[in-house]
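A single protein chain has been removed from this complex, and every other one stays in its place.
For chain A:
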Amino acid sequence: MTFSITLTVNGTPHHLALDDLRVTLLDLLRDRLGLTGTKKGCDRGQCGACTVLVNGRRLNACLALAAQQDGAEITTIEGLAPEGRLHPLQAAFLEHDAFQCGYCTPGQIMSAAGLIAEGADGADIERIREGMSGNLCRCGAYRGIARAVAAAAQSENGETEA
């Protein structure tokens, strides 16, 4: 028996028939919609590489069943900024050398977008480090990540960049 859902992904509505109800949001994004920017690092919600925004909140896409997301608005790394432009977070990651191999980066950026939207303490670096601790970076670019998130949070709050 197939089950149909509607997802709006990066502003585009998709009507999707699921013949396997066990498919995760992550596999659906990567395999069905070809949005491979969202990464699979552990498939168990322990590394954060698959973080996307669902209705504006950050979520590990590997732990979410696609079938449960009917009607949701999903934002992935591909849809964070208009084509050809960088979101302030993306620009801040570049400016602060916030990654090396790039594999965890989409998840870091989407997690940071969610964190900033949560609005807790804005640009406090210790709060950011704690708030980003669900996203592993084996290259160890944590200083750059924290600084990039702080800079983006400050600019979003209308403050000047440090």
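FYI, a contact is a pair of C-beta atoms (placed from the backbone, for glycine too) under 8 Å apart; a residue touches a chain by one contact, two chains touch by 3 or more; residues count from 1.
FYI, contacts and distances are computed from a predicted model.
Engineer: Out of "carbamoyl-phosphate synthase (ammonia)", "ABC transporter", "Xanthine dehydrogenase family protein molybdopterin-binding subunit" or "ABC-type polysaccharide transport system, permease component", which one is the UniProt protein name for the chain not included here?
Structural biologist: "Xanthine dehydrogenase family protein molybdopterin-binding subunit"
Engineer: Since one chain isn't shown, list which residues of chain A touch it in the complete complex.
Structural biologist: That gives, for chain A, the contact residues 20, 22, 27, 30-31, 34-44, 46-47, 49, 76-78, 80-81, 86, 90, 93-95, 97, 99-106, 109, 126, 128-130, 132-146.
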